[in-house]
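Note that one protein chain is taken out, while the other chains of the complex remain in position.
Letters A, B, C, D, E and F mark the chains in the order given here, with residues in each chain numbered from 1 onward.
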Amino acid sequence: MIRITHLLLDVLKPLHPNVIEFSKALARMGNYQIRLSVVEMDSKTETLQIEIEGSNIDYEQIQAAISEMGASLHSIDAVAVENDPTEID
Amino acid sequence: MIRITHLLLDVLKPLHPNVIEFSKALARMGNYQIRLSVVEMDSKTETLQIEIEGSNIDYEQIQAAISEMGASLHSIDAVAVENDPTEID
Amino acid sequence: MIRITHLLLDVLKPLHPNVIEFSKALARMGNYQIRLSVVEMDSKTETLQIEIEGSNIDYEQIQAAISEMGASLHSIDAVAVENDPTEID
Amino acid sequence: MIRITHLLLDVLKPLHPNVIEFSKALARMGNYQIRLSVVEMDSKTETLQIEIEGSNIDYEQIQAAISEMGASLHSIDAVAVENDPTEID
Amino acid sequence: MIRITHLLLDVLKPLHPNVIEFSKALARMGNYQIRLSVVEMDSKTETLQIEIEGSNIDYEQIQAAISEMGASLHSIDAVAVENDPTEID
Amino acid sequence: MIRITHLLLDVLKPLHPNVIEFSKALARMGNYQIRLSVVEMDSKTETLQIEIEGSNIDYEQIQAAISEMGASLHSIDAVAVENDPTEID
Partner (left out) sequence: MIRITHLLLDVLKPLHPNVIEFSKALARMGNYQIRLSVVEMDSKTETLQIEIEGSNIDYEQIQAAISEMGASLHSIDAVAVENDPTEID
């Protein structure tokens, strides 16, 4: 089974919802740890660096959640995947 | 249960209460560890970087305590949240 | 037996497949851990730094997989190999 | 109980008492570890960075001891506090 | 017994054999771990930094292998040796 | 009991005695570990950074030994002291 264990995302979001609500919404998608840092801020938007760690991250669900909160995923800056052949997909 | 475990706040405060009293007031909100650094100081105000660690940080309560001491929360610079599905919200 | 345990590759790829699919395809080649970072991005391509760790990496298979996804391997920037004489080739 | 566990102080002191005597006087206030570095020195004064670690630092007593030795506390540059609700104040 | 346990070599090699084959050839000389990084590359040659770790590295054999592959050893940038008098040479 | 556990000294010494003899003389004062680095050297003098670690360093004795070797203690750049109230002075 191929599992995503780490994602580093560059995201532009409006100021609302704030980073607390934003982080919580992403964590809610799975058993994830989220570390969010604000890289830049102007009067209407924030650029975020979001690190997501988990044993099996569902990228499509994360992507959908980001869009639903009015934010846009600018790039996937890093990804780590593991292959454990003892697990069946 | 979604829990906030780390907050990094950028706060502007008047010189009084001093950083000792300010830190203690925040720690009093919960079973928190507070690390406060003075980033800039002028004759009337101090810019603080405040790190709060705890197993379940109550952001709204922290926010209220900052306001009550006459300080203003400029930004949330980082946040870490965890999702532990074995706990019920 | 001579085994490759680490590869650091500099790869240019078109934007599609995205880095998620790209990483998964490489991990699928063996019991590998993949760490992929986007070093540069323009409107049509991405330059990737790809680290592959495994106990016995099949370089030819990795090379073939990269080509099949329309990407080109610019250089092998680092490699680690081990020789364990107690194993027979 | 709210306890101060770390203090980082910026202190200006005359050359006498020297840093050895100065450190010892502060350590004498409690079961503290003191790390003192001389940041700047001129012919009459020294600017010190003083780190104090302890399980429960008495800030007022430290402040008084600094004054009694003819030095002045310029700023509290960092403070760490802990809240352990299982202890009664 | 005096044993070489670490070598850091600066090597210029033609593009063929590639760094995979080059590393494997060196590892084959003994029970070595090889870490090879490409420091510079032009159209015909690559400058390599090669770290070799082992419990007893045979320098002459390494040197000969480098020459046989058409590469030239520019310098030995670091070496670590150990003397264990309990072993007989 | 207040004990000095660390000293960082800035010392100017003539070239003789050399740093080997100088270090040994300081270590002889107690059960100390000495780490001495030459920061600057000219034709007649060397500027040394001397770190002394011990469980209970006798500063006056160190100071006297430095003078007796014709060197001068320019400054005490850092000091660490501990207070262990369970020990009687």
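Criterion: a residue touches a chain if its C-beta (ideal position, glycine included) is under 8 Å from a C-beta of that chain, and two chains touch if they have at least 3 such contacts.
This is a predicted model, so every value here is computed, not measured.
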item	value
Listed residues E:Leu15, E:Val39 or E:Ala80, member touching the removed chain	E:Ala80
Missing-chain contacts mapped onto subunit E	2, 4, 6, 8, 59, 75-85
In subunit F, positions touching the absent partner	18-20, 23-24, 26-28, 30-38, 41
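The definition used in the following text is that only the chains that are shown with their structure count from here on.
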item	value
Intersection of the contact lists for subunit B and subunit D	none
Distance between the centres, which are taken as Cα means, of subunit C and subunit A, whole angstrom	24
Distance from the mean Cα position of subunit F to that of subunit E, given in whole angstrom	43
For subunit E, residues that touch 2 or more chains besides their own	none
Chain contact topology (line, ring, star, complete or other)	line
